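For this view, one protein chain was removed and the others were kept in their places.
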Amino acid sequence: MNTDNILLIKKGDVITQRHISDQYMTFEPNASEPLECFLLVFKGDTQIQVNLKEEGATCLIQALYLIDKDHKANIDIKISHLGRDTKSSQIIKGIATDQSKVSFFGNIYIDNNAQKSDGYQNHRALLLSDDACVQAVPALEIYADDVKCSHGSATGPLDENALFYLLSRGISSKSAKKILLESFVSGMIPTEYNSIIQQWIEDHV
Amino acid sequence: MSEQKTTIDEFVSKEYQYGFETDIQSEMAPKGLSEDIIRFISNKKNEPDWLLAFRLKAYRHFITLQEPHWGKLNYQPIDYQDLYYYVAPKKKEGPKSLDEVDPELLKTYDKLGIPLKEQEALAGVVAVDAIFDSVSVATTYKDHLKQKGIIFCSISEAVRDYPELVQKYLGSVVPYTDNFFAALNSAVFTDGSFVYIPKGVTCPMELSSYFRINAKNSGQFERTLIIADEKSSVSYLEGCTAPQRDENQLHAAIVEIIVHDEASVKYSTVQNWYPGDKEGKGGIYNFVTKRGICHKNAKLSWTQVETGSAITWKYPSCILKGDNSVGEFYSVALTNNFQQADTGTKMIHLGKNTSSIIISKGISAGFSSNAYRGLVKISKGAENAKNVSKCDSLLIGDKCSAHTIPVLINQNTTGVIEHEASTGKISEEQLFYAQTRGLSQEQAISMIVNGFCKEVMQKLPMEFAVEATKLIGINLEGSVG
Partner (left out) sequence: MAFLEIKDLHVEVAGKEILKGCTLSIEEGEVHAIMGPNGSGKSTLANVIAGNPVYKVTKGSLLFRGQNMLEMSPDERARAGVFMAFQSPVELPGVGIAQFLKTALNEKLKSMGKPELDAVQFIKRLKTRAQALNISDAMLKRSVNEGFSGGEKKKMETFQMAFLEPDFCILDEMDAGLDIDALKTVSDGINVMREKTRSFLLITHFQRLLNYIEPDYIHIMIDGQIVHSGDKLLAKSLEEKGYDEYR
């Protein structure tokens, strides 16, 4: 299985796909071409910077990280709201297992000129082993007042109540974990990567 | 929002109400920092050798360090050689009663509303350890507390009367190697509060401390050490005021708290140091290291309302070492005009089933900058540790800024960290609604801001909550859009 990180970029109607590793990328979407990115990370350093300069520009960044063995992953996403009425949304989910170490830094910066902007970020991570570590720094740097900005970050294990419920219906522990992990990542993955992710989950339950 | 802006512009500013100087001859060490000054301080206080050694070790470490600049703070470089490190009012060898205390000093305390006069009734009474500049002057209720075995006195007295206790715990939670300001404080601290609650004792009253900085350029380096022995509990209040000044004044304090098995400590602060004038000139620089260590089933709760200081750098923290220990942090930080705050908390989970809660409310107005910086760390051995944090920021006007920088580290698969933060302003809708009920814009803002802070205010001891609510109102006035 190719475990290079994958980046899918959708600008307006155009989709580009890249296999990337240790990359630093900058985007500056126009209001007429909202930016949508999907990032799949298995290891290494990834930095994404999005500058929302034009009034009305928007972006949606989704990232999924699946880190195992003794891999290290640094995911750095910075959204700078520089123009008025710009909107951003970051949805990051991850699973860390074995002896992996993940560091997620997600910054929303809102400039004094970016009034009426909206920044949202949500990060959720599952730790599947005692030797794995996830460090998350969701940061907000706000210099304008007429804005809406929020973020949330949650890290923890698989929900025990949900596991128990599945087991009480006769489902094996391994299958139950698989079901829960798949539901955790669902809704985020473009269909072409479904099999890669399912395989990864299968290998780690 | 132009209509609102004009009305905000018209706010009347309220003079910092504690601005005054006491005209007492102060005995001061010469300016500057050196081993000689430290020996002078130690000698003046008749300190034992071990304490002098502690100071010198800290000083020698201090001079190898650089001032930290990772905070979101901009200030003029501090010339550490241009300060007085020891100021004491002229007096004989300790007053035996209040009659012997300099009347000017007593007048000062009256102005500050400190009840130094002893009262017969114990119910609802607060013991006060009043510190005037660098030396403790009077302590009330020492005797009443002594009956329960509770020690509440100045650090200087504790060094003299309970040296084993001080030696055992001083620097055990905040070693002088911890950070730049901790090293400085450990070298030159002059006085502070010492509290010891014996096993199984619940302190019957809230203990409290007041501070003032008086002489020009004198730094305030106070040191507090609170030890709650097994199964004991105490509530401690810290409230500060300071006189108006032209030059910036440095405040680098250390508070260490040791909470033994099954004990609980509640530490509440209402901080109202002079914040600087409307142009951002003057004001106190408040660099404080506050930390507590919790043993098994212990609980430490930090509650603070910070409205003063030109610069605030402070992260009251909990080391949750013992299993089942609990750490809490409730904070309201208000900045206005040109104030800057980089403050937050650290919750370090080491033991199993430890839990922590963080509720931080930041309010920025004027041209100020208000940053929440937090660290939540669930270490490998911290099975079933849980942290919940909620950090909200409110911006008043479009010239200020608010930042949230939480570092969340989870190293245990059963550990759970849940963090939420939001930033916004008082909506015009809310302001308009309140106004249609006849509230002026100023009242509406004040009411909404207090509503925003309610969750934290409810954790403060009653009298503090009243003072805190007033402080917020006072400090919000003059918030220019």
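Residue numbering begins at 1 within each chain, and the chains themselves are lettered A and B in the order written.
By our rule, a contact is a pair of C-beta atoms (placed from the backbone, for glycine too) under 8 Å apart; a residue touches a chain by one contact, two chains touch by 3 or more.
None of these values were measured; they are calculated from a predicted model.
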Left-out chain, listing which of the shown chains it touches: B
Of B:Pro30, B:Pro68, B:Gly200 or B:Gly451, which residue touches the hidden chain? B:Gly451
Tell me, which residues in chain B touch the chain that this view leaves out? 1, 3-4, 7, 427-430, 432-441, 443-444, 447-448, 450-455
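Criterion: only the chains that are shown with their structure count from here on.
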Can you tell me which positions in chain B touch chain A when the two form their complex? 1, 380, 393, 395-425
Residues of chain A touching chain B in their complex? 112, 115, 125, 127-157
